[in-house]
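For reference, the structure discussed in these notes is given below.
Note that this complex is displayed minus one protein chain, with the remaining chains in position.
Letters are used for the chains, namely A, B and C, taken in the order the chains are written, and counting of residues starts over at 1 for each.
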Amino acid sequence: MAKSKFEYVRSFETDDTCLRNCYIVVRLDGRNFHKFAEQHQFAKPNDDRALGLMSRSARSVMEELEDITIAYGQSDEFSFVFKRTTTWFKRRASKLMTHVASQFSSSYVFYWKEFFGEQPLLYPPGFDGRVVLYPTNHNLRDYLSWRQADCHINNLYNTVFWTLIQKGGLTTTQAEDRLKGTLASDKNEILFSEFDTNYNNESAVHRKGTTLIWEKRNETVSKRIKRPNEEEQQVPVTRSRRKVEAYYCDIIGDQFWEEHPDVLEDDT
Amino acid sequence: MAKSKFEYVRSFETDDTCLRNCYIVVRLDGRNFHKFAEQHQFAKPNDDRALGLMSRSARSVMEELEDITIAYGQSDEFSFVFKRTTTWFKRRASKLMTHVASQFSSSYVFYWKEFFGEQPLLYPPGFDGRVVLYPTNHNLRDYLSWRQADCHINNLYNTVFWTLIQKGGLTTTQAEDRLKGTLASDKNEILFSEFDTNYNNESAVHRKGTTLIWEKRNETVSKRIKRPNEEEQQVPVTRSRRKVEAYYCDIIGDQFWEEHPDVLEDDT
Amino acid sequence: MAKSKFEYVRSFETDDTCLRNCYIVVRLDGRNFHKFAEQHQFAKPNDDRALGLMSRSARSVMEELEDITIAYGQSDEFSFVFKRTTTWFKRRASKLMTHVASQFSSSYVFYWKEFFGEQPLLYPPGFDGRVVLYPTNHNLRDYLSWRQADCHINNLYNTVFWTLIQKGGLTTTQAEDRLKGTLASDKNEILFSEFDTNYNNESAVHRKGTTLIWEKRNETVSKRIKRPNEEEQQVPVTRSRRKVEAYYCDIIGDQFWEEHPDVLEDDT
Partner (left out) sequence: MAKSKFEYVRSFETDDTCLRNCYIVVRLDGRNFHKFAEQHQFAKPNDDRALGLMSRSARSVMEELEDITIAYGQSDEFSFVFKRTTTWFKRRASKLMTHVASQFSSSYVFYWKEFFGEQPLLYPPGFDGRVVLYPTNHNLRDYLSWRQADCHINNLYNTVFWTLIQKGGLTTTQAEDRLKGTLASDKNEILFSEFDTNYNNESAVHRKGTTLIWEKRNETVSKRIKRPNEEEQQVPVTRSRRKVEAYYCDIIGDQFWEEHPDVLEDDT
């Protein structure tokens, strides 16, 4: 079989190795999720089942790709940060982003039932992705701050918008007109004075998005031990285990980073 | 909200537009599918349920991304060829490959039951991908020939290997030893003289893999028509519809390409 | 010496191999040549010494890098086309473009005196470059046509502009105003009716730019030969030699390409 005759086509592949010593961020975005949300009757402004499923899928990606040091998600997007020294897939951008996109998407369908119960998934959803590199901790934190600021801006808007409709009885067009040109403070005021709602008491997962990091947890398991001349017995054994934990807190300020110093590596 | 303060991080994104006037190939490969196949009791040497699911998922990708002009799959891999003039996602490599990887993966889980019935999917599978560009029809056909030659070589080996075990009673080690250094002709001869099997009569989908292309089909549907002063009636209407069709044939020679002249564009 | 401790920095280099089977074009442009031309009193609208020096430098590049199959230059720019199968510098874009830029620039200074005689070069000039890939002969010819069309447009404009000033006595502002909004036909007409000049009779090198290709020439050299029992004698020997030849003709139409069929390779 003339295999060798065709094998030259491999030389058309190009190298897309990510620059060393930079954080590698893969961000996924849902494709046509506006329509997907409608067709699956997502609650407005936030559907906790859908957000839970996004986080569950992200956790599945992290457990598969352990060099992801932190992930941040909101709405229909999720960002995954590979540590700057990772050598997974030899740092090849195409491999990293397709594997993340693939694992996330298959998980989304696989875990659908856990969050939506008997409500059927109507068709297989799609996500697209990209890779961005950040050379310093400062740049990386600014990236994550950018996404969380985006979450805040959108969620505040959506919260007021849907409150005006659901509780205030406005049409979508009326609600849009009402909010045109308003500042954050105006929106807070509408919620507070008209609907007796303090935005800061709204659910943290909606206001802050979801941050996933690895944490060491001590677990106590019982182990059977048989010592010579003794009867077999159960003894408690403490093991340290790495687990993905979720946070719904501010990651723009310093506190989160001071409390979790292992997430970032030094700029060396 | 200091959104603008962080927004500079967008400028770290790089442009990965694919060179114009080249075919864009996205190839997906299953991750750890050796283990996945074992855990899901795939039949050896080929599992028709698994191959059917791969094709079904590939079809789902093509229906989602209509500028894919041809796709070719075998074993746990599938290649998707975007036409050379496509402007999907502005030809951005990252968008193209992640969307293909995502749509394929979510489809794989979504359609699992259609092919595996009550046998449960144990965990969400992963696929990784890459993009390769081919400047000419000649290069593209050589790429597809390379994959089909690979299919042939692997399938012939696997067919003899598993026949030696399943019908010949050998262990895997014995079968490996038996095949070490054999040529294609030797393998054909083992099948023929010892197991009365003519390899060329084996299933085409196993020997040739699966080729998916778009075809125009005329469909006759009945339509209700109500003309003035007449009763409403059903009339047959013929429509031309584009549909993904599967072929299990040689694509190395010229015949397939002569019979489907629309798959490739001219080298201009 | 702790060499190894630092050597890891090599891994930060990235691969910029050009896609196989594409023409590789390196185009150079003079930096601040408007000012350079003024400071060195270039004749207007064209300075034949400067154009000659550009061509001489381009020839020097071609003789150094023999896989350049054709070069085209006009004004202060020159494009070099590497054959699509070249393996010079392993097709690394950075090596190809820096070597061309370097060789061209050192040649420009080296050969200055041949064209400008005793007029001194006031400072070392700079050129910048870029690499562009073209997958097909059609695309490559369109690239060269683009540059020659650019030459035509600029040269026609400059010819009329400077004629209005030099022969018509206009100021630069008056000449600009006069030409605002004129078509090519208007410009031809101004030259013809006001200055008795037929643009088509202007110098071809100005109207068409300079095209350099390799040509085989037969050379007759005399060689000393000493045959047994004969006296040593001089005999004429014909050798085929590859030489860079310059053309000042249309390269948009087919004639040039039909007369020089070896310049392009087939689209295979």
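Criterion: a residue touches a chain if its C-beta (ideal position, glycine included) is under 8 Å from a C-beta of that chain, and two chains touch if they have at least 3 such contacts.
Note that the structure is predicted; figures quoted are calculated from it, not measured.
Enquirer: Which of these touches the unseen chain: C:106, C:119, C:166 or C:255?
Expert: Within the whole complex, the residue contacting the unshown chain is C:106.
Enquirer: Going by the contact rule already stated, which one of C:121, C:165 or C:204 would touch the omitted chain in the full complex?
Expert: Checking each option in C:121, C:165 or C:204, the one touching the absent chain turns out to be C:121.
Enquirer: Tell me which of C:20, C:40, C:84 or C:152 is the one touching the absent chain.
Expert: Going through C:20, C:40, C:84 or C:152 one by one, C:152 is the residue touching the chain not shown.
Enquirer: Of the residues in chain C, which ones touch the absent chain?
Expert: Touch set of chain C with respect to the missing chain: 1-3, 5-10, 12-14, 16, 28, 31, 60, 64, 89, 93-95, 97-99, 101-111, 121, 123-134, 139, 142-143, 145-146, 149-150, 152-153, 184.
Enquirer: Residue by residue, what part of chain A touches the chain that was omitted?
Expert: 19-22, 133, 135-136, 138-139, 267-268
Enquirer: If you put the missing chain back, which residues of chain B would it touch?
Expert: Chain B touches the chain not shown through residues 11-12, 14-15, 17, 19-21.
We take it that only the chains that are shown with their structure count from here on.
Enquirer: For chain A and chain B, what's the span in angstrom between their mean Cα positions?
Expert: 30
Enquirer: Quick one: report the Å distance separating chain A from chain C, using the average Cα coordinate of each chain.
Expert: About 54 Å separates the centre of chain A from that of chain C.
Enquirer: Pull out every residue in chain B that's touching 2 or more other chains.
Expert: 133, 139 - these are the residues of chain B that touch more than one other chain.
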